[in-house]
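Heads up, the thing below is written out as structure tokens.
Missing here is one protein chain; the remaining ones are kept as they sit in the complex.
As written, the chains take the letters A and B, and residue 1 is the first residue of each chain.
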């Protein structure tokens, strides 16, 4: 029972890159919120591992992978230290960070969906778990920093849709017995590309139409 | 091992009604917070399923029911879409929504208590799980929307007390071996009626007395 779609070493390396970049986004928010070195590391850990922890709790894969794998745990600490010492430089390469974050999004929605299916969940629930894996850490990050969750804000580029597409493609691949490393990579790539396009062209999702002309406050 | 107190079809139908109404309350808050269509659906899901997910995690019933049952997952999405397209109409029938929400409260505190007992928890802990099932989703809803949890606010009508009564009645029924569909329905009904009375007559719970005359701010 494995959620690995690539040879073990490749999968591990990809996971760690994704975790590292997610952790950077948590650390940077902690710096902006004026937290100390421990706050930076806690937010880096929570952002990087939160989505996978939620997925593992929901499907009953305990002890959760994030606590059973030393590399998963140490990587966010390294990212936290990088942010602590080099945050102006990290902010400056924001485009690279956002691009890698989109890659992490693509990777984690795919592996999350596969792992949920391995644990016996149906197609739709597996897709939900894939989205939870990819987006859950960011929600925990924002809550800990007392920010309105970026995922839920209408004025941010869509994040849930790329995860939905990547997860749904994987679910279809599993259902039609076409899941292999190449196809899984294409699913991750589709989520990655959609997220990059959303960032590039400012794609946002529609809000409910306030028909009385009394729009709610533009928070 | 089942937390079903009614024939399977009846229980399923009641569950879905309760989930639908809880999801409406999440979706409406998302609209008020100016979230987009995805934020509305996420908040609908979290509100409707959050309490049951917390209960299942605590008692170790994994994969959690909300992810193992397609209907549980799809219903909040439908509610989210209803809110997205029809939220002024949904707001207008607020009294009906609040009444159905009270019915969901009654149902879920009963089924939550029974399920916790089925998983080996003692009476007091089962009551706590019943309350968690009924009220947990609303707390998650408020946290995601960055609102002070309605459950904890002194200026809202009591919500925990009806859940406590319904859960406690069930625990007594189980302990005295009198649990049957009729009695379970009466327990749910008691929670439902108390909640409706609280809404009707503005019942609130007492706050701690600030004896120095220096009341804390009326937030």
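Rule of thumb we're sticking to: contacts are C-beta pairs under 8 Å (C-beta built on N, C-alpha and C of every residue); 3 or more make two chains touch, one makes a residue touch a chain.
These figures come from a predicted structure and were not determined experimentally.
Participant: For review purposes, identify every residue of subunit B that touches the missing chain, sorted by number.
Facilitator: Touching the chain left out of view, subunit B contributes residues 57-60, 116, 119-122, 124-125, 128-129, 139, 143, 146, 148-149, 151-154, 158, 160-161, 204-208, 210-212, 216-219.
Participant: In the complete complex, which positions of subunit A touch the hidden chain?
Facilitator: 30-40, 42-43, 53, 57, 60, 62-64, 67-68, 70, 73-74, 83-85, 87-88, 143-146
Operating definition for what follows: only the chains that are shown with their structure count from here on.
Participant: Quick one: how far do you have to rotate subunit A to sit on subunit B, C-alpha fit, nearest 5 degrees?
Facilitator: Rotation angle between the two copies comes out at 120 degrees.
Participant: Would you kindly tell me how far, in whole Å, the mean C-alpha position of subunit B lies from that of subunit A?
Facilitator: Averaging C-alpha atoms per chain gives centres 29 Å apart.
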